[in-house]
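Pasting a structure below so you can have a look.
Shown here: the complex without one of its protein chains, the others still in place.
Labels for the chains are A and B, by order of writing; each one numbers its residues from 1.
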Amino acid sequence: AVFMTAPAFAASNTQAELDALKAQIEALQRKVDDVQIQHGNAIKSLEERKSDVEVSLKDGRPVFKSADGNFTFGITGRAHLDVGGYDMSDSDEANMIAATGNPDGLRGNANFRRLRLGFNGTFAKDFGYNIEFNFGDSGTESDARIYEALLTYKGIEGVNLVLGATKPKMTLDDSTSSNDITFIERATAVNLAITPAAGEARMTAGGTFNTDNFFGATYYTAGSAASGGGLDDYDSSNVVGRLAYATSPKEGLNVHIGASASHSFNLPGDSVRFRDRPELRVDADRYIDANFAGAADTATVYGPELAFNYGPFRAQGEYYRYEVDGIAGGSADMDAWYLQASWILTGESYKYDIKKAAYSGVKPDNPFGFGGGGAGAWEVAARYSHANLNDTSIGLNGGEQDIITVGLNWYANNNLRFMLNYLDVDVEDRGAAQLDFGHQALALRTQFAF
Amino acid sequence: AVFMTAPAFAASNTQAELDALKAQIEALQRKVDDVQIQHGNAIKSLEERKSDVEVSLKDGRPVFKSADGNFTFGITGRAHLDVGGYDMSDSDEANMIAATGNPDGLRGNANFRRLRLGFNGTFAKDFGYNIEFNFGDSGTESDARIYEALLTYKGIEGVNLVLGATKPKMTLDDSTSSNDITFIERATAVNLAITPAAGEARMTAGGTFNTDNFFGATYYTAGSAASGGGLDDYDSSNVVGRLAYATSPKEGLNVHIGASASHSFNLPGDSVRFRDRPELRVDADRYIDANFAGAADTATVYGPELAFNYGPFRAQGEYYRYEVDGIAGGSADMDAWYLQASWILTGESYKYDIKKAAYSGVKPDNPFGFGGGGAGAWEVAARYSHANLNDTSIGLNGGEQDIITVGLNWYANNNLRFMLNYLDVDVEDRGAAQLDFGHQALALRTQFAF
Partner (left out) sequence: AVFMTAPAFAASNTQAELDALKAQIEALQRKVDDVQIQHGNAIKSLEERKSDVEVSLKDGRPVFKSADGNFTFGITGRAHLDVGGYDMSDSDEANMIAATGNPDGLRGNANFRRLRLGFNGTFAKDFGYNIEFNFGDSGTESDARIYEALLTYKGIEGVNLVLGATKPKMTLDDSTSSNDITFIERATAVNLAITPAAGEARMTAGGTFNTDNFFGATYYTAGSAASGGGLDDYDSSNVVGRLAYATSPKEGLNVHIGASASHSFNLPGDSVRFRDRPELRVDADRYIDANFAGAADTATVYGPELAFNYGPFRAQGEYYRYEVDGIAGGSADMDAWYLQASWILTGESYKYDIKKAAYSGVKPDNPFGFGGGGAGAWEVAARYSHANLNDTSIGLNGGEQDIITVGLNWYANNNLRFMLNYLDVDVEDRGAAQLDFGHQALALRTQFAF
């Protein structure tokens, strides 16, 4: 009986324990359900919130992006602060003043070559815009004026249409961002090339097209929207084009060949003027100058581009002819070219971007700052630049300019770069008296961008 | 015994299993508790973060809002790019130049009529501000200048007080945003009305009040804070007022009646000048011009507004009188008016906003872009505008101007609008020689706003 009661007792006891366990499990089940629902809802509401707008701050640049990616907004800025000095003999200075009519010689200075703020974004998925203004200038600073005010349409694969005020991308080096160029200033050959048709804030309609290896761009341009530009009139009518092919491999040797051209068929005031500063703008004076005032019909610019890069090595060159028709004596024929080579001592590779058929900037592997002390990236570079604005057939004496530049660049991090340039400038046969002069210059750019 | 051992075995076996289950349940319970606490805390901390600042990007406009709603910050922009051409006979041009003294005829052009960036926000719940600057202009572009720099106070129900530099809202069409007006330019009647007391960037103190059907506004204004305005002196003293009543139903027919008036009792340099461009500002020249220089005591403007809208149909008109007292001959009496009608072909309804007693913009039901291909909204419109700045009683020959405008608007999406306007302009009895002239014009506005 004892034996019998035990199981009986055990059974009822077991049943009670079982019931208790059941109740416990049910309570736990309810709790888990509650937690699942409660936390699930909270997470869902947080995730819905997550889907509102994404905020990023890569390299310090604020960008806001809607969940569906149809809208974005970002802010960018860049400051290029140049400090430089010139060394010129008294006789050279006398000749320079006599030949150019500049009131005084070159003066060392510190100024913002560029100080720009930009507001850009995407809307309705396929459209984009960039509104950017600039305080910087050559030799001095300005009040804020329009640098770019552009609408874009990217609804067609590989195509980017633009409408508004922009600098249409012509030549290889002008297609490279001013944040990414190798020397403080682009070569005179390039600056002359963009003069008649492709300067800053030009009223522009056109676009680019690219595949993995081909790039093409074509634009119609009128005057400039930068206030004080004085060209704000569609009396200025130009077409601009550029074609390029690049082998564009992921790694290894990349070869770029291209050509740029512009034709200006409606010159404002029947005038066009080819001139440039001697590849440094700390002083705003210009040396060479071919001024066709009041008697020019058309201006045409064209020439080839060639470049290659292999790891930390890069070389590039461009050659342009500048022709002005309808002037007294028939037509003027001028040309200019440059060759440059550069080497990143710290071993980073140059990057080529077929979307603009030009080079992107150097990004240091070991950036300086961040409380650590990376060395950044170091680059050496040299350039030979030649420009000939003389045409004896029509008695044109714009001058012949040769400049050798050597440069040392320190890319501290993705926001900060220092550029040190030494220039040896030589001008010959400038003006009716065919005067010669030249100078040496040393300049440091402190460049900040986000 | 075998039988007995079975239950005994079963009982002890059962107890072991029960104990194991108990342990399992307890472990699970602890785990659930842990998960509940851990996830709960994580979610709470995420939710607390959620309450920091809300970021939105509606129609591409970035807006930041504190959790309590007491502070907001937003950025807006608008670009109005006009391209236009004029057709004028040689005899008309000769008369125009003779009558107006403009150095040359009208010239086609491409320029930014407006290029504005604005920074606005709310602070301490009841206060608001808007700082907006502008690069655009008539016929050309400018350096960045103040468009608006305004403080507001909304702490009183239905009331909005303003202090700072702003364009006080006078007349129906000037109370409509430049992003939302039906034609490329407002009618001359409206532009003349705001001239003496209610132009851009006026130093202003005042406010608006509204209920569901009534609207009232009153302002004291001085000179303009837009640099170069030349009126930056409280020698300019004016009062401005506006009253309106609208039936304002949620749907169906809405009828608006109103009146605007201003009185300038302290004219800068005792001068006031009523003039306007011929309802297109691609060229900056003005046709009609009544210039009271150095001898005016007061200027008074007043007149009625009338408008109605029903679904995709809308009509509106305004009439203003302009009186100048204290001049030689006693006083000048001029007037101007316009009538316009518009129809949204794609069927969207016009929206009226009693908070400003004016119309809001058209929002397309099927926007273009977004990778799809909605048709956007299409609108046709016509306007007749008349202005008479002649007063024979005092020998005033400012000219009489009649302009017929027909327009076609494409609202691609909430950010982008294209406007095509054709204008037939006729001026009579302009200047002492009472010359007649006129022209036709065609213009396209590309409008982007966020």
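Note that a contact is a pair of C-beta atoms (placed from the backbone, for glycine too) under 8 Å apart; a residue touches a chain by one contact, two chains touch by 3 or more.
All figures in this text were calculated on a predicted structure; none of them were measured in a lab.
Contact with the chain that does not appear here is found for just one residue of A:Ser56, A:Asn213 or A:Gln434, A:Ser56.
Residue A:Phe368 is the one among A:Phe368, A:Tyr384 or A:Tyr422 that touches the chain not shown. Mapped onto subunit B, the footprint of the missing chain covers residues 3, 6-7, 10-11, 14, 17-18, 21, 24-25, 28, 31-32, 35, 39, 42-43, 46, 49, 52-53, 55, 64-66, 70-73, 119, 121-127, 129, 131, 133, 142-146, 149, 151, 155, 163-165, 203, 222-223, 225-228, 232-235. Although one chain is not displayed, subunit A still touches it through residues 4, 7-8, 10-11, 14-15, 18, 21-22, 25, 28-29, 32, 35-36, 39-40, 43, 46-47, 50, 54-57, 59-62, 75, 77, 79, 81, 83, 107-112, 115, 117, 133, 135, 140-144, 367-371, 412-416, 446, 448, 450.
Everything below uses one rule, namely that only the chains that are shown with their structure count from here on.
Remark: subunit A and subunit B have CA centroids separated by 34 Å (rounded to whole angstrom).
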